Structures are given as C-alpha cells and as structure tokens.
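Reviewing the structure listed below.
Of the protein chains in this complex, one is absent; all others appear in place.
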Amino acid sequence: MAITFEKVNFSYGAGTTLAHAILHDVTVNMPSGQVTAIVGQTGSGKSTLVQHINGLLKPTQGRVVVDDFELTARTKEKQLMQLRQKVGIVFQFPENQLFANSVLEDVMYAPLNFGADKVAAQAAAETALRRVGVAEALWQKSPFELSGGQMRRVAMAGTLASDPSVVVLDEPAAGLDPKGQAELLQLVLELKSLGKTVVFISHHMDHVVAVADQVVVMHDGRVVAKDTPAVLFNRDLDWFKKMKLDLPKAGQFAEKLTAAGMKLPERPLTLTQLATAINTEVGHE
Amino acid sequence: MNNIMIGRFVPGDSFIHRLDPRTKMIGTFLYILVMLWANSWASYAWTAIFVLGLIRLTGQPFKLYWDGLKPIFWLILFTVVLQLAFTPGTPVLYRLGPVVITTPGLINAIYVMIRFVLIILMSTILTLTTPPTSIANALEMLLGPLKKIKVPVAELALMLSIALRFVPLLMDETQKIMNAQKSRGMGFSTGGPVKRAKAIIPLLIPLFVGALQRALDLANAMEVRGFRDAVQRTKYRVLHYEKNDGLAFAGLFVFVVVFVVTKRLF
C-alpha cells in the first residue's frame, strides 16, 4: 500500500495564537511493499510526519494519500477508522500502552475495535504474538508482570494483530539489548516479506542500512533527501555534519582508516562490506 | 500540552518577577477578594485596568495570557449561558419557550464573564512570574503558623511543587497514550453508558501505571539525593521582602482605595 504526501504543511495548534509550523511543503512517497526509513536530528519532525499516515494528525494544508484513502484538513474523524485499520503505528516505548488483564486480551484489543468477533480476534492475536516471539506460556499472564523486553514485544503484537498493511515503527529499538535489536530488525524484514509497507524511524544508521530500501532525510520540517541507502550514504561528509547525521559505523570506520592511510575504493555501509573491502585490500599485497 | 498556560512559569526579570512570592500571593488573594465586591461598570473597569497594568509590568506578551484563558473558555461560556437564561427580571429582551433573556440577565452574564476572566488573568500573572518552588515556599511560610496545630505544611508544600511540575508531563503522557490507543482503533464507541465507561479503561490504566512508575522513579531519585523528610532542609530560594515589595503593597493600597471610591461614586 503506497503512501504519498503532497505539499503537506502542518502546524501544531493551527488557527490559534500559538500556531507553530512544523512541516513545510513535504512531498514524498513511500512505495508499497518496501521499507522506508526516516532519519533526521531530534525535533526535525519525523514523529509529526508519520502521525499523518494514520490520521492522528491531519495536514493543515496539502494531502496525504494512503492506498485509496485521502487525508486532508477536512477529513472527518469518523472516516479515520477505515484508515487506522490499514495503518498500525508502534510508538517509542510502546509498553506504556498496555492495559488489559492478560497479554492475550491486550493484543486482541485492536482486532476487536476494528470489528472482528472474539474468535477471529483471538486467532489474530495468537498469530501476532507468535510473530514477535512471545512464548505461549506468557499469554495468560498480566502484561505488567513481564520483563521490559517482553512487554515491548507484546506491545508490538498489539499493533500487528489487526494485520495492518502499513506498519510504522517510531524508534522501536531504544533500550533493547543487542540481541533484542537484532530480532527487531529481523521482524521488520519479515513484515516486508509478508508484503507490508514499512515506515521505520531511527537514529541508528546501522539499523537503517540493515532494513531500508530507501531513506528519507528530514531537517527542520522539510524533506531534504530521499535516496537508497547506497546512494545516500555516499554523499559528502560535510552534508552529514550539516544534517547532524551519523554515517553507519562501517562508514565511520572507513573514514578513520582513510585518515590512517588506508583508502578503500568505496564507502562501505555494513560490517560485511567493510570486512570484505579490507580483506581484498590487504590480500592484494 | 503546549497550550496549557495554567501553572506554567516563564522566566524573566520584570518588576513583578522580582517581587517576593509571598507579596504576589497576598496581592492576588486580596485582589480577588476586592474584585468580587465590584458591582458597577466603573468598578469593573478599574479592576480590569489594574490587571492590564500588571500584565504590562510582567513584560510578557498578552498572547500568553490569552492562551491561559482558552482552556476554560467552555466553562466561562457555560456560566454565562446559565446567567443569561435563568435570571428573572424586566425588561425582557428575548423569549424562546421557557427561556427568557432579560436585561438584568444580560448584565449579570457580562459581569460574571468579566469576573472569571479577571480571576484567571490575575492567577496567571502569579504563576507565570513565579517558579512553582517559590510558590510552594511562599505557601509554606504563609501557612507556617498552622504547623503549631500539627498541619504538615512543609510536606504539603513540597508535594504541591512536585505536583505542579508533573502536570505538563502527565498531559504529554495522556496525549501519547491516546495516540497509541487511537492507532489501535479506540474511539467513537457507541452504546450505553456502561459500554462507554468501559471504553476509557485502555486510557486510564496506562495513565495510572505510568504515573505510578514516574512516582516510584522520582521517589528513588529523591532518596538517592539524600532526601529524608521535608522538614530538615535548608532552602535555596530564601524569601526576603525588599523595597519593591513595599512599593507593591503601596500599589495594592492605592488600588483598594480607588476601588472603594469608584464603588461609592459611580
């Protein structure tokens, strides 16, 4: 399901004395079935942007199109249900959305809201819990008795259970240990292989490189670049400084190697690329 | 959360900012008491002029105060409508079934509205120019005598200052939880009151759990920094009256005198 932003402007508190313009003329599209990463420094408007995808925020001007749904300033609240069924958002620290008596009940919340009956909702919840790797032994437990990592997974299942075609993840990896982070990236790729459109906000360029088909760079509420990771991360270093962005760790390492007198033919983005490049470089001697 | 101005402090260096918080609290209290006596156009005009003057003195844009009024707009409107619709008298201006709008009703409604607005503006001046800690401090000192009858004034003051600090955080949190549950399809529940009440559980529980977690975290952070009880502490912000406070009390005196005079004359 493709997502298109057309000339979107957005202000918090639009129409009041406190109106505060955040997004400026954002035009961007996120192709169906692909993983689009959104990066940019703190306060650049990433979270504000993605909250338009399921109508939590409505553009002050311009429009957002998700599949065949058009969202504008005039879209009625009632119509948004239809959009929210298609788009699931996992927020940062999603564990603070948990509320029900049992894990299973919590995960059933979204499918029930979107009109599934109890049996269907339970089936959907079970599928989602399995997908994120929550063991069956935990399903009847209270979500508040779980460890931090388990809570995070249950919360993600709570969004995936309504089987949205678009999944938006807003910095989902914060506070996870290295293994948890790796599993999360795996889940993103799995969602993609199921044909879902994934939007992924992250400050971790290594995560971006690992999953993204394209990267949207935000700066001061504007989209300043949209490229594949390979193209984007080959830009000039000064540009990254200006955007307050990091290179992936492999790229950073390669820069340090260059400074030490070992220049690689091109800037590597992943550990494997870096290792291969170094091995050939050294092997040639 | 950004449009809630009640309880929000904006740092500055104006005459009002530099006043002792006790002066400001006594002043606010006195002003509200006096203002409730107003009963004529002239006396309302004078109280309004006085507040506008104070607002000028705070050096903050009027827009900030305006934003403080907005959240309670509906409350004001509600009271005004009540006054309008249910004040008997003559002459009758308009009649629609049982609803009768009379001239005294209209005047009353306008007075009530002005009172509301002035009270809010005055309290906003206090909170906008005084850090919550200072308000709590001032309260503690003003209520000091109550300690004699075993009222835990120091604890109450500390609780108040922390509560004030947590208001914006909780507003923020509420918004986040709303967003998360809306994304999971919450909302537009139809059905009877029980069903509707049930529908807000997904908001209330996370909010409660989150608040509790915050409170526990904060308690830890306080204990680690050596907090034992609210009594055995010294104070960073020491309160002392200065020349300006004398000036302020003089101003307040002039306000009351002019008020009494206008009330008599007009």
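Order of writing sets the chain letters: A and B. Residues in each chain are counted from 1.
Heads up, the rule we're going with is that contacts are C-beta pairs under 8 Å (C-beta built on N, C-alpha and C of every residue); 3 or more make two chains touch, one makes a residue touch a chain.
Quick note on the criterion: contacts and distances are computed from a predicted model.
Enquirer: Leaving aside the chains you can see, what is the UniProt protein name of the one that's missing? Options: "Energy-coupling factor transporter ATPase", "Acetoin dehydrogenase E1 component beta-subunit", "Phosphate transport system permease protein" or "Cytochrome c oxidase subunit 4".
Expert: Hidden chain, UniProt protein name: "Energy-coupling factor transporter ATPase".
Enquirer: Can you list the shown chains that the absent chain is in touch with?
Expert: Checking the complete complex, the chain left out touches A, B.
Enquirer: Would you mind spotting which of A:A135, A:A230 or A:M262 touches the chain that isn't drawn?
Expert: For the chain that is not drawn, the touching residue is A:M262.
Enquirer: For the chain left out of this view, which of B:L169, B:L247 or B:V261 touches it?
Expert: Within the whole complex, the residue contacting the unshown chain is B:L169.
Enquirer: Among B:T133, B:Q181 or B:T262, which residue is in touch with the absent chain?
Expert: B:T133
Enquirer: Can you list, in ascending order, the subunit B residues touching the missing chain?
Expert: Listed in rising order, the touching residues are 9, 11, 131-133, 161-162, 164-165, 168-169, 213-214, 217-218, 220-228, 232-238.
Enquirer: Mind pulling the subunit A residues that touch the left-out chain?
Expert: Residues 41-43, 147-149, 174-180, 203, 244, 246, 249-250, 253, 256-257, 260-262, 271-272, 274-275, 278-279, 281-283, 285 of subunit A touch the chain that is not shown.
Definition applied: only the chains that are shown with their structure count from here on.
Enquirer: Contact residues on subunit A for subunit B in the complex?
Expert: Touch list, subunit A to subunit B: 12-13, 16-18, 20, 51, 54, 56, 77-78, 81, 84-85, 87-89, 91, 94, 96-100, 109-110, 112-114, 144, 158-159, 162.
Enquirer: Please name which positions on subunit B make contact with subunit A in the complex.
Expert: Against subunit A, the touching part of subunit B is residues 2-3, 63, 66-67, 70, 173, 176-177, 179-188, 201-202, 204-206, 209-210.
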